[in-house]
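A single protein chain has been omitted from the complex, and every remaining protein chain is retained in its original position.
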Amino acid sequence: MGRALAVIIWILTLGSVSLFFVNKWWFPTAISEHAPALDRQFLLTIIVVGLSFAAAQIGLGWMVWKYRDTGSTDRAMYTHGSNRLEVVWTIVTAVIFIGLAVMGQSVWASLRFNDAPAGSFQVEVVAQQFQWNFHYAGKDGVFGRTHPTLIDDSSLNFIGIDEADPSSKDDAVHSVIAIPAGRPVELTLRSKDVIHNFWVPQLRFKQDLVPGMAIKVHFTANTPGKYELACAELCGQLHFKMRSFMLVLPTDEHSELMTLPQDQFQTRMTELLAKYKLPASN
Amino acid sequence: MSGETHDTHGAVHRHEAPTSFIRKYIFSLDHKVIGIQYIILALVAVLVGMTMSVLMRMNLSWPGTNWPILGTLFPGGAPGGMMTPEFYLSLVTMHGTIMVFFVLTTAPQGGFGNYFLPIQIGAEDMAFPVLNMLSFWVTFVGFVVILAAIFFSGAESTVGPIGGWTGYAPLSALPNSGPGQGMGMNLWIISIAIFCVGSLLGALNFITTLLNMRAPGMSLMRMPLTCWAWFTTAVLALLSFPVLLGGGILLLLDRTAGTSFFIPGGLYVSGVLSGTSTNFPIHTGGSPILWQHLFWFFGHPEVYIAILPGMGATSHILSTFARKPVFGYRAMVFAIFAIGLLGFFVWGHHMFISGMSPYSAMTFSILTLSIGVPSAVKTFNWLGTLWGGRIRFTTPMLFAIGFVSLFVAGGITGLVLGQSSLDLPMHDTYFVTAHFHLVMGVASIFGMFAATYFWFPKMFGRMMSERLGRIHFWVTFVGVYCIFVPMHTMGIVGMPRRFAQFTEYEFLATLHPLVVFVSIAAIATVIVQILFYFNLVWSMFKGEKAGPNPWEATTLEWITTSPPPHDNFAGVIPTVYRGPYEFAVPGAPNDFILQTEPEPGTVPATEGTGNGHNGHRH
Amino acid sequence: MSAHAEEHEHFAGSNKLFTSIWVWLVVLTLIEIGLAYKPMSTILMLTILLGLSIIKAALIVAYFMHLKFERLSLILTIVPMLVICICLLFVFFPDSFRSSDLRYKFKESPPAPAESH
Partner (left out) sequence: MSTEARAVHFPAADWDGGVHPYRVGHRKLGMWLFIVSDSLTFSALLIGYSYLRASNVWPTPFHFNPSILFSSLMTMCLLSSSLTMVFGVSASSRGDWRATRKWILATIFFGLAFLILHLYEWNHLIHEGLTPFALPAQWVTQYTAADGTLPSPLFGATFFAITGLHMFHVFTGAIYLSVVAARVKKLKHEDIEISGLYWHFVDLVWMFVFPLIYIMSVHIEGH
């Protein structure tokens, strides 16, 4: 029995660990500025915990193998433990864990402790059950006034843009987010109804859109292309259908798109969506 | 003045059991009966929860399939046999709620704790028998209400609430935010509130009992680790449930009294602007994050409430069947306490990306990883307990070892999630689902399995079938690894939680084989649980008779008959002379010494440690 | 079970003592009410009020609820865990200020400048 159990534990450990080596089942290739650091931290953590996982399981297996009751008459060793050991492994694990925690903070700090660099591209995101609305300021770079009383889904004014406001004349609203490559982007995240979450796996980035709050986040996407955008916070029955795309465009293509008036903007978007292909899932 | 002792001490002084069926089995005041009632409640609840999990898996891996039976069973949820997304979500919500509250907060604490804490400290009953009975029946009412929530959702399609077990506002606060969010949501909240009351009544009962009713000689450091675990759990429950209760009251007011504690202004839900319609009154000023704080302030301690009793049982059983004292008893006690204490300092790790202040997030992140330390210490001590033992592989031992394995597997991923930066890609993906199923979904459950197999002889006077038990263990152990380890991979690829289908997204396509594999594993595992239930019922009547101490264990529950008499010790309160895990004592007649066995000379409350005899390394 | 309660029927503290405590409580309350009409910064007022309330609570717990006359061990069991939890609840506040800073302000009148918070 003891041997069998040990072997099973070891097999399960091996199987579990090996799953993490199938690179078709790994992160999609990252496209954002902060991603490499984050991936490095993730890899480090996974290695540390993976090793300790393996160590702990192998140790466990070894114990049950070696110390199984072989029917011999001699008794188990009589000990109540060792204070020195306790102190040692407490300190060791404390160092490892706190160390990991502290190292993990740098990425976080770079993303959250500072405002977006000046001149970053602005998009206002207004999520709703179950669709994304991305509000672009247009040529003048000024967002037109929006007000909930003006919201009217039936006439496709999803975010309640005030047509009377001159600065809203050149604004565009689209369900796809188009951002420039290599230039910092600042999103202002809002929600019309319940909590949603802006999640693009390739960005290694996620943030809740909390109703009543306008949360500002910033990141830089480097590789042009089309990426899937998901809602990652339970927001109701069609949560799983709340999907859209993120277009990362070469700067010239992007600025050209942004200067287009409303109608052309829409058609241009459709073209671009057709032009770019989703990354072949690795 | 010296402490007055229990007047029952010494003199024989029987409490006779009530005779009428009602007083004996239904509204019983006997902590043993109440404990069994709790366990039965958990066993029923877990059946519901498991069934739901199977339905969920079926929907995930074979979306759009027609299951005629479902069509007939849930005409609203699966019209024509095809599950609707809202039905799936209500399954998720109910699965989570029932499993966390009505399985893992009842069986370990209310069930085994109720039955064995008084016996293990040498008391005749809990401190407040009537309160004890009340706690159970209150909890029972809560269970009935939660079941009702599935069927009286108020929406035309009969599904339960779809807000997830965390009930995030405003989704949970707005009746018009989706099907099932009407009456069903109200019932869900009410059920949780009732449950809170039940558990905190239970908690103060536990604490009082343990502090006030220990038998002579049962010093704190002579208590079995199970008692320490139950005690800490009770403290956690006492301090965390009231906060959820407060939050629940506010949420209910938001839904019924038109207040807006958790509802900000200017919302536009399903075509209606707040304030422009009678069924969507004006709301303003509330904060969704406040609900998350209140919920998780309870929520994180809750998860330790779920696992601490399992840890206690594991330590207890490992030592018993390794025939060896627990390695580092004191360290274990400190670890339990540290986990309990730190458990209150880390709730924010569920809210890293919720819009919470990034600075609090950083603090929470560091505190969260430090809570891994006591857990690690416990793991190492479990290994230390096995080290140099003479391990007897009975079924409870198998499950206890399984607990250690699974707890490590689940726990370490917590260290990934605990880093705020790594939580950016990981939050609300199946990586989280994998994490908490391994620790809570199965480690804690394995603790309960171990406890059941271990204490069944004491509870019913008969052994459970070892053969069935072994089969049950092997399949479940392998099964749960197959179910929950692949979920990590899904999470890394980026599969979000609470998705009714994955067919929408291309980057998830590569995962389809895994999804199917998991579902098959899950269904197999769940089916095998039938063995467990059969084993329970069969052994109750047909199992071989068990003596008072079938496992040759040392603690107080083994000095009395199986099952114990109404007053546990036939009227003679035992006196305790030594520590709880005195196995393999050199020179002793047999390799275990009961706690009640006197010894010439006085015994210190706990043995010295590390005094290097028996080839100890130093 | 607790039929065999403690023997010490004697209940420490004289009615004179309790009355004086009561006087103190009344005085503190009057001070609080008086404060209400003193123009001062909200924060200052809040701190003073809470300070006074804590003193009053302490008096009630110590004398009326008799905790002062209980064993130190009981005090150490009950007070710290409560205090710790209550202090922890204060961790909510950064997010309170945050949610008011980040609250989305709908501009009532066009034309409007670029949206800000």
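Chains: A, B and C, in written order; residue numbering restarts at 1 for each.
Note that a residue touches a chain if its C-beta (ideal position, glycine included) is under 8 Å from a C-beta of that chain, and two chains touch if they have at least 3 such contacts.
Owing to the predicted nature of the structure, the values given are computational and were not obtained by experimental measurement.
Trainee: Given the contact rule set out at the top, which of the displayed chains would the hidden chain touch in the full complex?
Mentor: Looking at the complete complex, the unshown chain comes into contact with B, C.
Trainee: Using the touch definition up top, pick the residue from B:N176, B:S219 or B:S270 that touches the left-out chain.
Mentor: B:S219
Trainee: Looking at B:G246, B:P358, B:P548 or B:G571, which residue reaches the missing chain?
Mentor: B:G246
Trainee: With the missing chain put back, one of B:L60, B:V103, B:I119 or B:A203 would touch it. Which one?
Mentor: B:A203
Trainee: In the complete complex, the non-displayed chain touches which residues of subunit C?
Mentor: Touching the missing chain: residues 1-2, 5-6, 8-15, 18-19, 22, 25-26, 29, 32-33, 35-37, 39, 42, 45-46, 49-50, 52-53, 56-57, 60-61, 63-66, 68-74, 77-78, 81-82, 85-86, 89-90, 92-93, 95-97, 99-100, 103, 105, 108.
Trainee: What residues on subunit B make contact with the chain left out of this view?
Mentor: For subunit B, the residues touching the absent chain are 1-6, 9, 121-122, 127-128, 131, 200, 203-205, 207-209, 211-220, 222, 238-239, 241-243, 245-247, 249-250, 253, 257-261, 281-282, 284-287, 290, 294, 297, 575-576, 605.
Here, only the chains that are shown with their structure count from here on.
Trainee: Check A-C against B-C and say which one is joined by more contacting C-beta pairs.
Mentor: B-C
Trainee: Using mean CA coordinates as chain centres, what's the subunit B-subunit C distance in Å?
Mentor: Whole-Å distance between the two chain centres: 34.
Trainee: Take the average of all CA coordinates in subunit A, do the same for subunit C, and state the distance between these two points in whole angstrom.
Mentor: Their C-alpha centroids are separated by 41 Å.
Trainee: What are the residues of subunit B that contact at least two other chains?
Mentor: Residue numbers touching two or more other chains: 264, 266, 287, 289, 355, 359.
Trainee: By residue number and range, which residues of subunit C touch two or more other chains?
Mentor: 99, 102-104, 106
Trainee: Touching residues of subunit B toward subunit C in the complex: what are they?
Mentor: 1, 4, 6-7, 124-129, 211-213, 235, 239, 243, 264, 266, 287, 289-290, 293, 297, 344-345, 348, 355-357, 359-360
Trainee: In their shared complex, at which residues does subunit C touch subunit A?
Mentor: 99, 102-104, 106-108, 110-115, 117
Trainee: So in the complex, the part of subunit A that touches subunit C is made up of which residues?
Mentor: Going by the criterion above, the answer is residues 124, 137, 141-148, 162, 164-167, 188, 190, 212-216.
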